[in-house]
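To start, the structure under review is shown below, and the notes come after it.
The complex appears here minus one protein chain, its other protein chains still in place.
Letters A, B and C mark the chains in the order given here, with residues in each chain numbered from 1 onward.
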Amino acid sequence: MSEVSLVQAVNLALKRAMAEDPRVIVLGEDVGVDGGVFRATEGLLALYGEERVLDTPLAEAAIAGVAIGLAAQGFRPVAEIQFTGFAYSCIDQMLNHASRLRTRTCGRLTCPMVLRSPGGGGIRAIEHHSESPEAIFAHIPGLKVVIPSSAARAYGLLLSAIRDPDPVIFLEPTRLYRVSRGEVADDGAGLPLERSFILRPGTDVTLVAWGAMIRETLAAAQQLADEGIEAEVIDVATLKPLDTATILDSVARTGRLVVVQEAPLTCGFGAEIAARVAGRGLMNLVAPIERVAGYDTVMPYARTETFYMPDTARIMAGVQRVMSYA
Amino acid sequence: MSEVSLVQAVNLALKRAMAEDPRVIVLGEDVGVDGGVFRATEGLLALYGEERVLDTPLAEAAIAGVAIGLAAQGFRPVAEIQFTGFAYSCIDQMLNHASRLRTRTCGRLTCPMVLRSPGGGGIRAIEHHSESPEAIFAHIPGLKVVIPSSAARAYGLLLSAIRDPDPVIFLEPTRLYRVSRGEVADDGAGLPLERSFILRPGTDVTLVAWGAMIRETLAAAQQLADEGIEAEVIDVATLKPLDTATILDSVARTGRLVVVQEAPLTCGFGAEIAARVAGRGLMNLVAPIERVAGYDTVMPYARTETFYMPDTARIMAGVQRVMSYA
Amino acid sequence: MTTVATFSIAFTRILAPSGELVAPLPAFAADPAELVALFRAMVLTRTFDAKAVALQRTGRLGTYASSLGQEAVAVGIGAAMRPADVLVPSFREHGAQLMRGVSAKELLLFWGGDERGNDFAGPREDFPVCVPVGSNAPHAVGVALAFRLRKEKRAVVCVVGDGATSKGDVAEALNMAGVWKVPAVFVVNNNGWAISVPLERQTAAVTLAQKAVAAGIPGEQVDGNDVIAVRSVLERVLARARDGGGPSLVEAVTYRLSDHTTADDARRYRDDAEVSRHWAEEPLVRLRTYLTQRGIWTKQDEETLLQECGRAVEEAASAYLATPPREPAAFFDHTFAALPADLAEQRAGMTAERRGEP
Partner (left out) sequence: MTTVATFSIAFTRILAPSGELVAPLPAFAADPAELVALFRAMVLTRTFDAKAVALQRTGRLGTYASSLGQEAVAVGIGAAMRPADVLVPSFREHGAQLMRGVSAKELLLFWGGDERGNDFAGPREDFPVCVPVGSNAPHAVGVALAFRLRKEKRAVVCVVGDGATSKGDVAEALNMAGVWKVPAVFVVNNNGWAISVPLERQTAAVTLAQKAVAAGIPGEQVDGNDVIAVRSVLERVLARARDGGGPSLVEAVTYRLSDHTTADDARRYRDDAEVSRHWAEEPLVRLRTYLTQRGIWTKQDEETLLQECGRAVEEAASAYLATPPREPAAFFDHTFAALPADLAEQRAGMTAERRGEP
């Protein structure tokens, strides 16, 4: 066991997956010689050669489409889109093809591919490099959507995503790439894709988040504890298919729900969580459901981006609001 | 006043808009000589000529992108995407450019364009012709999203969308194109884009829907009335920006909410409505919020599509469930 | 100014519209049976098309895209491909699909709105019809890349329309195919129209073969109404692809004699005169003329063939019409390899609701 960063954990998972299964192919812009602009694919080319680690031309729709073709042929392509801001060009291929290849052929052709892409704000990047489009992908039937929030979960979830027989969108929070560090055994053990993780047990309020927001949320929970409020923190990790039971169970115990999301408020994944609890857990609620989210504005440029993204203070304010109900 | 179908109302609005403003340009596949595959643009070419009615090559991303360029130059392009199933290729242009041209230039360049597209199921079409992607667009800051459910609203809302100084996604339910008919004055009067319409007042339960689902929802309300249940039916019409007040106000009176959406359940626009009510109207609720929605599966082919889409029976079942709470 | 690169586009025609040979016959044509087989496949395709249109007109099939007048493209493809190759079609290649072993009943199921029509008993690796225009091109690159990686001597044929050549996906795919030298052949089924948009409004390019120039791959034109030429050109470029010689693009110049689909009325946007003119160039008549003149084909053969084709298509139609729709909840079952809890619940809910349970 050694301590690695989240991006190193991604790298370890990729190496492990390529080692264990010759059908795993990595492709994307700058994934080869350069090892990826964030070094997520570093060393793969040296280990597995040009046949299995392909630098692609600059064409995101085709990267997704080629992966579909490879997957239909039984390969397990792991395609990297350099930033989620450029993954919008893949939506057509992912929605109109990847997600439905199995359905429309009654299982004759399948699409066991992973589309990896780093995103999210907070690294003072230039525009289009701070996107959080998870809800768009989560709305698409036939796709699974995973966002890790720690090195260990990045490792275990990515392995499972690659081994999954269906298409998985794997969104990596750049903000955590280097600052989130932890022990990773590199033992090839996957983590289940259909399960949420309770990162901190609590009795007073349920905080649900994913990706980079987990860090802020845990920090808020810590501060709340100092104020005598015990928050339970759930990392949904796999947005789709969602482990609703864990959330409902928590809310049944706490009676209060705050969802934290970096993406714009409207139609974000937080809305889905709120709607599920309002549907199946409503009678347990003692307070309105709070969503602490990015605003319905375009993510501002670097100089003011911190005002856009939920931070500990905003999460705490949200919790205070739900705690004000008896 | 004469009775016209929804698609004729769209046609009337386009003619009116072109007549009143020379900056209005219509472009898209088959919008010229053919008058659009649904005849929405019929007669425009004859009236306004090839300069203002442009048949485009088959390239949806560029149709959106060209509209952005025209809009930045002060034109008011109305681009047609032949079916929403092919509008996914436009998401990149709409999200990365149209929605943020104003923001990123501090208002120096703006994007007063409309992207029209027919969609939704129920016409026994071939695959990819039955899509309901409104939630994807509604998640994008800087875009407005409008879906009419009657001829009169199609006319008034489309005029307002074209006159709006910002980009509007205008999604037209093909299922209603011919069967939904009504009086349209063709007086050039627009309908406000930020307002929901109460189509039927009621006291027992609030039914919220949009687009083609309005028809089923009104039918359900009618049947419910026979059973003594008075349902209030709200057509949100403009999904973004949402008129939350009308919904909250209704729920405050009825205490019960059922949202009906044709799109897949997860992360659909119904989730947003549920989340808003769970946030600001929760204390008024006497029952869980029900969502009657498409399933999280790919829309099946024509032979079984009717089992996918919410129908009157499913809506009534949803209402029965919320009515079972005292 | 110096010239740094030059390109030229060749055009192949072997059998003129008159039925006259205008170039030497390819080797395969030495056997008259081969030519008869091509003719039979074209007649079967036309018969199938007519039946499908008739079924649609009587409300028993969904919107259908006929390949009337374009049979030589699909049949030339079907004849040139080997079973181990993979077809990544657009939606007007019924002839090629039939030749590859997709049954007429499966085709009707697909066009009738039943997913089982894509579960080909025959060519298990072939892609189903692709409706989003041009989006199939990158899949073909992926499949071809798979062949290259596995060092298999197989090739992919990907078909796109003239309209599709305007779509970014096609340009991206051609370029990637070029960089990776994958065994993929892109056939542009240029029927002159993309619904109501004629070629000259689709592109300023004088040929569609020259789309290959942008990708740095070979491109050429073939008379798409000359099935001998189509088969011959495709056999050549497919052989090159299988042998590691890389991708190519073949523009087959043909004409859409039918409406775009059964939902379309082409008289809204094109002259009858234009259509009539093209009837003189359609693919069946010229091959029939040639075969008849050579004494390879008789009126009697023709009648027998029409009867055979009619019978085969009628049988398929009956089998299709006799197939009940899938059990409604079936659409849940292939969403993922295994049904997640979430979906299992939705499926159970649907079944319960349909039974009238709360």
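Methods note: contacts are C-beta pairs under 8 Å (C-beta built on N, C-alpha and C of every residue); 3 or more make two chains touch, one makes a residue touch a chain.
Values in this document were obtained by computation on a predicted structure and should not be read as measured data.
Undergrad: Which of C:Met42, C:Val157 or C:Val213 sits in contact with the chain that's absent?
TA: Among C:Met42, C:Val157 or C:Val213, only C:Val213 touches the chain that is not shown.
Undergrad: Taking the full complex into account, find the residue in A:Asp34, A:Glu51, A:Glu183 or A:Glu227 that is in contact with the omitted chain.
TA: Of all options in A:Asp34, A:Glu51, A:Glu183 or A:Glu227, contact with the hidden chain holds for A:Asp34.
Undergrad: Which residues does chain C use to touch the chain missing from this display?
TA: Counting over the whole complex, chain C touches the hidden chain at residues 1-12, 23, 166-172, 175-176, 178-179, 181, 201-207, 209-211, 213-217, 220-221, 246.
Undergrad: For chain A, which residues reach the chain that was dropped from this view?
TA: Contacting residues on chain A, toward the hidden partner: 29-30, 32-35, 37, 55-62, 85-86, 89, 124-129, 265-266, 295-298, 300-305, 307-308, 313-314, 317, 320-321, 324.
Undergrad: Which parts of chain B are in contact with the chain that was left out?
TA: 25, 51-52, 54, 56-57, 59, 61-62, 64-75, 77, 92-93, 96-97, 102-110, 141-142, 144, 165-166, 194, 241-245
In the analysis below, only the chains that are shown with their structure count from here on.
Undergrad: Would you mind pulling out the distance in Å between where the CA atoms of chain B average out and where those of chain C do?
TA: 36
Undergrad: Please report how many Å separate the Cα centroid of chain A from that of chain B, as a whole number.
TA: Centres of chain A and chain B (C-alpha means) sit 30 Å apart.
Undergrad: Pull out every residue in chain B that's touching 2 or more other chains.
TA: Residues 61, 85-86, 89, 127-128, 266, 295-298, 301 of chain B touch two or more partner chains.
Undergrad: By residue number and range, which residues of chain C touch two or more other chains?
TA: 115, 132, 168, 331, 335, 342-343
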